[in-house]
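Apart from one protein chain that is not included, each protein chain of the complex appears where it belongs.
By written order: A and B. Residues from 1 in each chain.
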Amino acid sequence: MNLEIGPIFRAMMRNKVGAMLIMLQIAVTMTIIANGFSIIQERKALMARDSGVDIANSFHLSNVSFAEDFDMQTAVIDDLKAIRELPGVADAIQVNAIPLSGSGWSMGLQTEAGDDIDGSGTAVYMVDDHALSAYDVKLIAGRNFELTDLRWRTDNTNDWADVLIATEALTKSLFPDLTPQEVIGKTVFINNHEPIIIIGIIDKLQAPWSGWNNLDHVMLTPDRLAFRGNRYYIRAEEGVRDDVMKRVEETLSNRLSGRMIQGMESMEETQRESYTGASGMIKMLTLIMIVLTIITAMGIVGLASFSVNRRKKQIGTRRALGAAKNSIIRYFMIENLIISGAGVIVGAILTVGLNMILVQAFSLTPIAWYYVPIGMISLLVIGQIAVFGPAQKASSIPPALATRSA
Amino acid sequence: MFTYYLRLAFKSIKRTPILSALMISAIALGIGACMTTISVNYMMSADPIPHKSDQLYYVRVDSWDPYNAFDDPNIPPNQLTWTDATNLTLAGKAFRQSAMARSGGVLEPDNPDIKPFQAGIRLAYNDFFDMFDVPFLYGNPWTDEADINPELVVVLTEQLNERLFGGENSVGRTIKMRSNDLTVIGITKTWEPVPRFYDITTGPFNDVSDMFMPYRLKQELELPNWGNNNCWKPSEGSGFMSRLLSECINNQMWVELPNEQARQDYMDFLDSYVNEQKALGRFPRPLNNKLTDVMDWMKHENVVPDDAEIMLWLSFLFLLVCLLNTIGLLMAKFATKSSEIGLRRAVGASKQALFIQHLVEAGLIGFAGGILGLGLSLLGLEGVESLFGDFISKVAHMDATLVAMAFGLAVLSSVAAGLYPTWKACNIAPASQLKSQ
Partner (left out) sequence: MLTMKDIKKVFRTDLVETHALRDFSLEVNEGEFVAVTGPSGSGKTTFLNIAGLLETFTSGSYVLDGMDVSNLNDKQRSKIRNEKIGFIFQSFNLIPDLDLFDNVDVPLRYRGFNSAERKKRIEESLEMVGLASRMKHLPAQLSGGQQQRVAIARALAGEPRFLLADEPTGNLDTKMAHSVMDLLHEINANGTTIVMVTHDMHLAKQAGRNIFVRDGRVSELHDVSQSEATDAISA
C-alpha cells in the first residue's frame, strides 16, 4: 500500500498556517485534557480514601442545652439508652466531633515527655465503650474501652484520661518500627508531659478535616461529655438509615426540654460536603474537557470541509488519474494524522510543561507518565473520527469533475 | 461607510451560516469559560473595603512555642491570645482598634412561635463599627463605657432582627440568651463584605455573624470559643478563667492607622509591648510582630483557593483553543471570498478599506460571540454555584466591570483572531482573481 506521506506533507507545507493552526489547537487541547484528567484523578483518589466508618448507614446530630439547670450527664446516659433501644439502630455514641465534618479537636502526641520534643498531630474523639461498634471499625490489637475506663469530662476538666485507642496510622507515625502488638501498653505524652497508655489499635478512622495531612491520625479517649453541647453518632442497620433518622429525631425532641436537637445529617451528606470542592472541580474539568474536545473536533471538521471544497477540482483529477474512493479518504486521513501527530508531540511537551508549572505553583500531584501517551492517542483518534466525514465527502466527488472547465 | 461595512458583514455571515455559527459558538464558549473563572477569581480577590483597605491592619505578635514556629518559615500565629488582644486594644495606641472573637449561644425568643435557636456572635469593641463603616438601620453601636464595664447589650443584623422581631425597630427590646436578658441597642443594615476580610480564619466567604456584643462579655457571660482555637501549651489550672487567660489563640485584632507615621509608631508600640511581656515571662520567641493591611492579609491567607486559579489558567488555555479555531475558520471563510476581494480591488477599493471591511466582519462575529459568551458565563456562574455550594455563592456573579470586560475580551480576541486572516485575504493582487483558472 502506498501511503503518499511525502507528497501529502509537501503539499501541506504549501499551506503552513492552516496546518499549524490545527496543530496548535490539538496541542493545547491535549495539554488541557491530559492535565485536567490528571487533576481529576488526583481528586478522585482523595475522595476514594477509606473513611473507616460505615458511611452509608451512619448519621449524626448535635444536642445543645440552653436551660441553665439542664442536667447534661443524665441526659446523655438516658438519650443513649433510648437511641440504642430503637429498632434499626446498630449502635450509638456521644462524641465531641464527627469525621469529615470540618470541625473538631486536635492534639499532639509525643513518645517522650518534654517541651522541645516534636509530636504527631492527631484528631481527638471523646467516646464511650460503644465507639468501635458505632464506627464499625476493627480492633487490630489490644482491647476496647471498658466501663471502668470511662470518666466525665466537663467544661472544667483540664487533664486527660489514662488510656487511649489510636488508629494504626497514628501509631505508625509515633512508633514507625513497632508492630501493633508491640505498641499496646506503650506510654505516649499529651500536652508535652501528661502520660497516656495506648490500650488498643483500630484499623482506620478519619479526622474531621478532609484536607488535613494527618487525615488518618485519630485517637479515641474514654470521655463522656457533660458540655453544654455534644453530638451523637449513630449507625443504623443496613438499609434502614432514613427511617432510623426520623425515629431518633422524634425520640430525642420529645424526651427533654431545655435543649435543642439540631443539625441531623447522614454521613453520606457529611462526606459529600467535605468533598464539595473536589467533586465540583471534577465536574467542571470534565465539562471543559468535553466541550474542548467538541470544539476541536468541530474545528477539524470545519477546516477539512473547507479544504475539500477548495480542492474539489484536484480531487476530481486524482480520481480521473486512477485514485479509488478509498485512496481519497486515505489522503485526508493521513493528512490529518500528520497534523495531529505533530500536534500531539507538541502537546506532549506542553502537557509536561504546564504540569510542571501547576505542580510548582499549586503543589498538585505530578502527572502520571502514561497520561501523556493516552492523551496523544485519544487526540489522534478524535482527529481521525472528525476528519472521516469530510474525507468521505471528498471521496464522493465524481471523477468527471476533472473535465469540467472551471 | 461603517454601516455599509456592517451590512456587508451581516450578509457575509449569513452566507455561510454553519461556518459562522461555528465561529460564534467557539468564541462564545471561550469567553463563557474565561469570564466564569475570571468572575470568580475577581470577586474572590476583590477589595472588600476599598476606601480604606490600606489603612486597616491585622495585628500579629509571636506568642508561640519557643521550640516551634507557629508556621514555617518563622511565621507568627494568625490569631491572638485573649490577654494580648485585650491589652493591645485597651492601650488605645491606634486611631481605631478592636479585638474580636467569634462565639455563639442559644437565643430563646419571647415569641413562643419561634423555637430557641443558636446564633453566631461577633464579640468586638465599638470601634469595629466605625473602623469597618458598618451601616446602621436603627440605633447605634454601644458606648465606650460599655466596652470597659460591659453592659448586656447587643447589635443585631438586619436578618436576625427580621427573624426575632419581624424587622421592626427593636431598639430597647430584649432577647434572652442563657437566662440573661440582652438589650438591643442597634440594628445593622445588611453588610456583607466579600471576602469577609476581618475573620479569614473561619472562612473568607462565610456570612457575617448574626449579632455583635461587647468583647468583654465573653468573660462576663463565660461565652464559648467558636472559630479556631490553637494552643501550644495547656492552660494552667482549670475553669473558664484559666482557659481564657491561657496561651491559646482564638482572637483577632484590627487597627486603623491613617498614615505611614502612625504605622511606624504602632509597630514601635507592639515591640515595646512584647518586650514588656517578655519581662513577665511570656513571649519566649524573638520579636516577630506584624502589621498587615487588608489586601496583603488576603494574599497571606490564600483567600483565592488554588483550584480557582488553576481553573482560571485552564480557561485561558481554553479560550486560546477557541481562538485558534476561529482563526482557522475565518481563514477558510475569507479564502472563499478571494474572488470578491479581487473584484473589489479591481474596481478601486483600497487595501485598507478591504482590511477594515473584513475586520468589521471579524469584530461582528466577536460581538455576537461576546453576547452569547456573556450568557454562557452567567450560566457558568450558576453552574459553579450549584457545584461548589454556599461557599462560592457570594462570589459567583458579575458586576458592570465584569460585563464590560466580557465584551472587551470578546471583541478584542476576535479582532486579534481576525487580523491575520484579514491581512492574508486582503493581500491579493487586484487582477489575480478575475481570471478563472
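Going forward, contacts are C-beta pairs under 8 Å (C-beta built on N, C-alpha and C of every residue); 3 or more make two chains touch, one makes a residue touch a chain.
Just so it is clear, the structure is predicted and the values come from calculations on it, not from any experiment.
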Candidates A:60, A:228 or A:319 - the one touching the absent chain: A:319
Subunit A, residues in touch with the chain not shown (by the definition above): 1-2, 4, 6-7, 10-12, 14-15, 313-314, 317-327, 398-400, 402-403, 405-406
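Basically, only the chains that are shown with their structure count from here on.
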Residue numbers on subunit B that touch subunit A, as the complex places them: 18-19, 22, 26, 29, 33, 65-68, 105-106, 108, 115-118, 178-179, 224, 233-235, 237-240, 242, 305-307, 309-311, 314-315, 317-318, 320-322, 324-325, 327-329, 331-333, 335-336, 383-384, 387-389, 391, 420, 424, 436-437
Residue numbers on subunit A that touch subunit B, as the complex places them: 17-18, 21-22, 24-25, 28-29, 31-32, 35-36, 39, 64-66, 68, 115-116, 118, 155-158, 191-192, 194, 228, 260, 262, 273, 276-277, 279-281, 283-285, 287-288, 291-292, 295-296, 298-299, 302-303, 306-307, 309-310, 354, 358, 361-364, 406
